[in-house]
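Of the protein chains in this complex, all but one are displayed in their positions.
Showing subunit A:
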Amino acid sequence: MKQTIVRSVNELPTYGFGSRTGPWWGAMAFIALEGMGFAVAIAAYLYLYAVNPKWPINSPPPDLWPGTLATAVYVLSVIPNELTSRWAHKLDLRGVRIGLVIMSLIGLALLVIRGFEFAHLNARWDLDAYGSVVWFVLALHTTHLATDVGDTLVLTVLMFTRHAKPRRFSDVTDNVFYWNFVVIAWLPLYVLLDWTPRL
């Protein structure tokens, strides 16, 4: 077809932050579908809870300390996470590097705590339906956590190489954004796993 140029986009930037980028919307979509995954898992838990007269079925509830400790770390992690985001928006490479290293260490620490959470569930997955569903929920969140920690580690390394271009700062803010979701997704799971069996 014959074309007529009616407009120029010469001056537009080649990267942006937040909702002005494709990857941010991609992260949103993944948050939606993973959030739905958690919602379904919670629903399955509650369904089994509702159909069983005794809950937990054959075991004591999980020990409280690992989940509670983890929850504290999640909540506090929001602070360095937010700082990392600010540094990234300012294209402050040094700050971003520090922030990412801290976030990587927090992520690894949470994975270690996660090991204790599993060990203190007080029910094996093959004990009964209760054991199955708590392992399932916790494993689902572990996959989610491990993926994000892996992503953070790679990004951290990347920011120490020559590839640390302006566009990568936008990736850092997406990583920050996603971490907030990891934290928010955990809170209802904490209540579900550690407190529902005590009702």
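As a working rule, a residue touches a chain if its C-beta (ideal position, glycine included) is under 8 Å from a C-beta of that chain, and two chains touch if they have at least 3 such contacts; residues count from 1.
The rule is short, and it goes like this: contacts and distances are computed from a predicted model.
Student: Name the absent chain by its UniProt protein name; which of "Riboflavin transport system permease protein RibX", "2-oxoacid:ferredoxin oxidoreductase subunit beta", "Cytochrome c oxidase subunit 1" or "3-isopropylmalate dehydratase large subunit" is it?
Tutor: "Cytochrome c oxidase subunit 1"
Student: For subunit A, which positions touch the chain that isn't shown here?
Tutor: 1-16, 20-22, 25-26, 29-30, 32-34, 36-37, 39-41, 44, 47-48, 51-52, 57, 125-133, 135-136, 150, 154, 158, 163, 165-167
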